[in-house]
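Just one protein chain is left out here, and the rest sit where they should.
Every chain is named by a letter (A and B) in the order it is written, and numbering of its residues begins at 1.
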Amino acid sequence: MSLERPDTADDGAVERTPDELEALLGDLVVDRDDHLNAPGFVIRPDTVQETLSILKEQAGYDHLSLVTAQEYENRYESIYHLKKFDDPTQEVSIVVPADKDTPVSESAEPVFRTADWHEREAYDLMGVEYDDHPDLRRILLPETWQGHPLSMDYDQERPQIASLPEHANPLQEHHKDAESDTMFLNIGPHHPATHGVLHLKTVLDGEQVVDVEPDIGYLHRCEEQMAQNGTYRHQIMPYPDRWDYISAGLLNEFAYARAAEDLADIEVPEYAQVIRTMGAEMSRIAAHMLALATFALDINGDFTATFMYAINDRERVQNLLEDLTGQRLMFNYFRLGGVVWDLPEPREEFFSKTRDFLDQLPESIEEYHNLITSNEIFQMRTIDTGVLPPEVAKNYGATGPVARGSGVDYDLRRDDPYGYYDELDWDVVTEDGCDNFSRLLVRMREVEESAKIIEQCVDLLEDWPEDERNIQANVPRTLRPDDDTEIYRAVEGAKGELGIYIRSDGTDKPARFKIRSPCFSNLQTLPEMANGEYIPDVVAALGSLDIVLGEVDR
Amino acid sequence: MGTAPAQLFPEFLVDTFGLPGVLGEVVASLIGAAVVANIILAFSGVAGPWAKRKITAAFTDRIAVDRIGPFGLLIIPASAVQLLAKELIIPEGVDRPTWDIAPILLPASAMLGFSVIPMGQIGPLNIHLADPEVGLALVFAFASIASVSLVMAGYASNNKYSLLGGLRAVAQNLAYEIPLIVTAMSVVIFAGTLQISGVVGAQTETLATVAGFDIPAWFAFVNPFAFVLFLTANLAEIGRNPFDIPEAPTEIVGGYQTEYSSAYFVLFYLGEFVHIFLGGAILSVVFLGGASGPGPESISFIWFVVKVWGFFLFTQWARAAIPRVRIDQLIEIGWKGMLVLSFANLVLTAVIVGVIA
Partner (left out) sequence: MIGLMKSMATTMKHALDGKTFTVEYPEEAPEVSPRFRGVHKFSQERCIWCRQCENVCPNDTIQIVQDEQRNGEQYNLHIGQCIYCRLCEEVCPVDAILLTQNFEFTADTKDDFVFNKEQLKNVPWYKGIDPLESRNPDRGAWIGEGDGEIDYQ
């Protein structure tokens, strides 16, 4: 069957029981704090690097998926959610408590590069400080911000005042440095190619990029806190649509649904899972079409026909999604325990519309190949530019098409199955080019795979017996998961691994809701891809990363 | 040489209205120049707000401007009013008056080029202002003033994107002007003259007759290789896709024109369109037999319009389909590819012409 993984029988893939892991870590483990998804080991705040390197090098946990920071009544806590790229079902959580008054713990950055931004975010929003961190600054909020908004003693009423010197005119008379002959250039936050409000601080030598540093946070809405203020049952579900708002909504809803259903132990009817899977793949097609469209726009420049053709195809998918969910972008279609509506009546019409779309898709894809991938100038521009070697991609926690374009065979739909994916026949797409072109190709081929999945789902739904069409499990109107239960669950979103960490405190609202945004980790790789290249390549690399600032900043 | 070229436009005016002396010639020249300039302005006026939108819409499966007037044509005055009514924003620290001269220089340089272009006849009227002996050299000289304007704009704008755009414009124009002119030289060798009427005249003979149709000896048919070279270099010269890198909106925002607004922006925009039409006019003069075409001489202006607009259409087609090359690739194509090929073409042509003649 196509879903079998290729053989990777090295030591890293060997599964160890929690007790074996504890034995491996030895004295480093102070306590156990198991989560629903993984064993959790509590360690001392000054042994983070040691513990993580043992796990990375000796036990094969090479994927730092997420760093969660949170505050309890008596302590701060950083959780390192580790996985294996070879088998993401093998998880382990490293819990690092920090002192309430002076929350300091050791940085994981020397072991996992991806910890850089994750820890900066933790510092920014929660106030935990990380020793040894190369560059512990605020990341989402402005430099002048006072206090840490997610910490308990944060006063929301207090106005944020930035004093005059900090807001002095940035257009100083003279910026020239006699020593250097480089030029500093702000790309964004308002620039035609930044795909939203992203700011790249770029240092140029002529047209060549010497250094690029993404500056994010312009679209920060504190989605995590919004989720913490909503009830599990209803009020959180509308918001995932707004993280990655490029019509990947259903994929995001899947992430929340999966985490919350596992937390509250809700069984989802099979019929609803099939509908969910179908809707999610439609979302994926819509998202990838936009990625293709904007990437063509970045390369072709100006205004290109490819952009409009891809948008046309996206519109077709969105029409289907509108029929199904009632909206074109902000679906709010999933509910805990199922979906809100069955397929639209008359069902035959919906099926035939979907089939029409699927039938016409290969023709469109052929057209895109003619338009861009077979075009020599396009190849000249994209092949061997923005190179991201697989080891670097892993170190940065890159996932999704970005990782798969670097030959990292990692797809949660297959490796950590959820929904109805493991019952269906489809392939994980990888390309070995590691460049902009490969990432584009991965997306284009994934669209074909998604079409396969949708087709199988349509077949299944068509033959589903009428009296077994159960779209909703019985779920109480108010959900109150047990006190102090923790879970981290991820799904394969349009841009990569989209994870949700939830800690419950016995009420109907989460005590801590943390989002692992794939774009956040993927964007971190930009300097690796762009340094030494030309400005147009930076733009191309950024386009091929396919970031959505709504998800980066949350 | 074909038929003797008809009387030039100013001379025609002098004769028809009996304008006396030097003053008469000056007046006639001014009138002639005004007429030619207005034809070109009308072209650009139609192309910018209306034709370009319509063409792009056709390529992208959309409906475009069709609300005001027949076929939406009244969008042209509407856009003009709208653009001129906008506020002219002058950024802090721009280098005036360089910043103000640049947008005037661009359309002016392109307009000047038209002074030597034969635009065909309407009835007895031959729309051709002047026919100096070095006409071809002159038109290239005029056209290349445009890059000065781009550098001025880029340098004076006090904006790093503009600066990059200006630098790119210089690099690109240097790299492509030479192949452009060298390729044109191969045509000059064929024609044996730099005078534009001579170059056009050399293309009036019949190259071959296929199934009863006379194929004229246009240099595009005589030497298609040179034609393709010239077309490519021409696209780069006028800065259209795939060589629109001095503007490159997705990379350097708008390049040299980033900081311009209102009337200055209109001037730049106009200049670019006039430049496209000048490119088309040069192409048709050098390779497509000028204004000649089937039918009587007296309607040849129509053929000129068709050829120039055909070239405009081609630039828009390229814009819809061809990705932009990167700056270093562009320079590489220019210096390592086009230059070598154009010289090879020149030598080959010289040898062939030398052997035959």
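Things worth noting here:
By definition in this document, a residue touches a chain if its C-beta (ideal position, glycine included) is under 8 Å from a C-beta of that chain, and two chains touch if they have at least 3 such contacts.
As the structure is a computational prediction, the values presented were derived from the model and not from experiment.
Remark: the omitted chain is touched by one listed residue; of A:Ser151, A:Gln225, A:Gln327 or A:Thr485 this is A:Gln327. In the complete assembly, the contact with the undisplayed chain comes from A:Val340, out of A:Val30, A:Val210 or A:Val340.
Checked against the full complex, the candidates A:Gln472, A:Thr485, A:Thr507 or A:Asn531 give a single residue touching the omitted chain, namely A:Gln472. Only one of A:Phe41, A:Tyr218 or A:Tyr309 touches the absent chain when the whole complex is considered: A:Tyr309.
Residues of subunit B that touch the chain left out of view are 55, 57-63, 66, 317-318, 320-322.
Taking the whole complex into account, subunit A touches the unshown chain at residues 230, 234-239, 242, 305, 308-309, 312, 315, 319, 322-327, 330, 332, 340-342, 344-345, 367, 370-372, 374-379, 470-474, 476-478.
Assume only the chains that are shown with their structure count from here on.
For this pair, subunit A with subunit B, the centres built from the Cα atoms lie 49 Å apart.
On the side of subunit A, the complex with subunit B involves touching residues 171, 183, 185, 191-193, 207, 296-305, 307-309, 312, 371-372, 375, 377-378, 380-381, 534-537, 539.
The residues of subunit B lying in touch with subunit A in their complex are 56, 59-62, 92, 160-161, 164, 241-242, 244, 247-253, 319-329.
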